[in-house]
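A single protein chain has been removed from this complex, and every other one stays in its place.
Read from first to last, the chains carry the letters A and B; within each, the first residue is number 1.
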Amino acid sequence: MQQLIENIIASGILGKNPPYQIVAAVVILIACAVVILVIALPFAGIVTWAERRVWARIQSRIGPNRVGPQGFLQWLADGIKLICKEDIVPADADPHLFKFAPFLVMLAWILPWAVMPFSSALILADLNVGILYMTGVTAITVVGILMAGWSSNDKWSLIGGIRSAAQIVSYEIPAGLSIFPVVMMTGTLSMEAIIRAQGWGPQHWFLFANPFCFIAASILFISALAEGNRTPFDLPEAESELVAGFATEYSGMRYSLFFMAEWGNLYIIGAIMTTLFLGGWQVPHVSSSPVVMNILQLIVFNVKVLFLVFVSMWIRGTLPRIRIDQLMTVCWKYLVPISFVNLIGTAVWVALWPEGNAAAGYLMAALGAAILVLFVRRVIYYLKRARMELYFRPNI
Amino acid sequence: MSAAAEYFENIKETVRTVFEGMAVTASHFVRKPYTVQYPDRMPRRVQDTLPFRYRGILEVDLEICTGCLACERACPIDCIVIACQKDAATKILTLAQFDIDIAKCMYCGLCSEVCPTGSIHHTSEFEGADFSLESLIRRFVTEPIAAYKPKKGPETDPHIVPLLERGMRHVDDYAVPGGDKPAEAKTA
Partner (left out) sequence: MSTLHTEEMTLNMGPQHPSTHGVLRFILRADGEVMREAIPDVGYLHRSIEKIAEKVGYHGFMPYTDRVDYVSAMFTNQGWGMACEKLAKIEVPRRGEYCRVIAAEFNRIASHLLSAGTMGMDIGAFTPFVHALREREMINDLIEELCGARLTFNYMRIGGVAWDLPPGWREKALAYLDHFEPILDEFNQLISFNKIFVERLANIGVITAEDAINYNVVGPNLRASGVKWDIRKDLPYSVYPDFEFDVPVGQGQWGTLGDSMDRYMVRILEMKESVKILRQALTAIPAGPVLAKVVRTLKPAAGECQIRVESARGDMGWYVVSDGTGYPYRVRVRTGSFAAMGLIPKLSRGLMIADLVALIASLDVIAPEIDR
């Protein structure tokens, strides 16, 4: 971003001596607007379509396939419908808090895009506390959800809001603790630096660097799912119990703001996981042109993030919901102690091998491949047993 | 078992069952969806794929209706209204009204079971939704028609033969009380 601003000033299209601060501010604002309007918001919409299609195939159904090619414009249709709905504010609800809450939740989702490392040159702000900023800012959701639950003047919403607050606050701990092993191994909190410390091959990813990081990655994924209110942790919006939990009294676009934030959060979860554990945008050095490299890096980053988004949807289709007290048990009795063990284990590992251990990387990558092979064999076992007709194409 | 062993057992069980569950759902990704894309993306009309016994909307073939009123008596919800009169002089039974209120009908099949010629039978139509309740009263008699008198031998009138065949197919499909079924049903 710095580079970009200096390039623009140096190219002279803005005159001889433009005021640096104002140029910087305008360029950053335009870049932010581009990222949010062109990437973040459409993603939140498109991922609803993708989730419905993925979910439907898991359930032997088809999913939306009428509105637009393969149902691709379904999210636009839903968005337009939601905008046209009546904006109901319950009579006894606190109107200011009620109206403000969805925006807080959206804010908590939009702010992390500022440090999203799309490729080596495309990052809005390479803060040197990048990952800390991300963790901190995603916690604003708690305030928004509590506000929504309380101000709705509805006991069911209140229960949903309180459940969610407890859940998100609790799961911040294992999430934070699972980020520390990576921070210890690289010695920095900056997103770019963490990615640069990894390589493009699986053996160089932090996921496979040592067994403690492997477990830390799983714990981070689970905690991030819990923070995003995704199944199996979607108690606050448990459809079959509380209709829509904290968002019951909301209608129209306010309602959709909550859920755009939730679906968009999938990208943030994927991005954090990719940056920390899956090697980010690292690609082999195939070209010396920075444009080509950047495009490749962008593609690789997005492929990894979208794969993790797909895994989130897949888990949503598979697992049932955990109850609130079991959720707390899992967090405090299982995830937190294991995260501490990971932390200490990684500390010992870093003390023993400060430069990293390549052999361990290869070994763990082989282990990961073995688990994958076992999984595929199990899938084939089920396919053979069930004797149903196969169909490999994603479109119908 | 001890608390520590139970702790690790819980973790192991969770991981194993989640693995199994995800393998099952992953196997569903490559299976053909079971959905039927009704009504527009189907190779044939749904109504043509339904079995013969399907109890859809009722239909009456007035040409073979004998005016016995068995269906009106059998209907448990009183949705059939028949008006027939026997002319004292000519001894001809005339049907003046045959209304079936398909909004009331519960598609139970008791009326078609008792019909001797199969003139009232279920079709495979099921799309009866309409905008007014009055349109759901199907009036089958447009002008008074004489009731059908079943002949002793086989039917000779060429207009009536196909209707009677279709009707008797429905009648023969029902179980015969107390009697022996024809040969092919015994092997089923």
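Everything below uses one rule, namely that a contact is a pair of C-beta atoms (placed from the backbone, for glycine too) under 8 Å apart; a residue touches a chain by one contact, two chains touch by 3 or more.
All values reported here derive from a predicted model rather than from experimental measurement.
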item: Omitted chain - touching chains that are shown; value: A, B
item: Hidden partner chain, touching residue among A:F72, A:F180, A:W200 or A:Y382; value: A:Y382
item: Selected residue (touches chain absent from view) among A:A24, A:C213, A:V309 or A:I324; value: A:I324
item: Absent chain, residues of chain B that touch it; value: 10, 13-14, 17-18, 20-21, 24-25, 28, 34, 50-55, 70, 74-77, 106-110, 113-114, 122, 173-181, 184-188
item: Touch residues of chain A, complete complex, unshown partner; value: 55, 58-61, 155-156, 159, 163, 231-232, 234-235, 238-241, 243, 317-326, 382, 385-387
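To be clear about the criterion, only the chains that are shown with their structure count from here on.
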item: Of all residues in chain B, those that touch chain A in their complex; value: 7, 10-11, 18-35, 37
item: Touching residues (chain side chain A, partner chain B) in the complex; value: 56-62, 314-315, 317-319, 334, 375, 378-383, 386, 388-392, 396
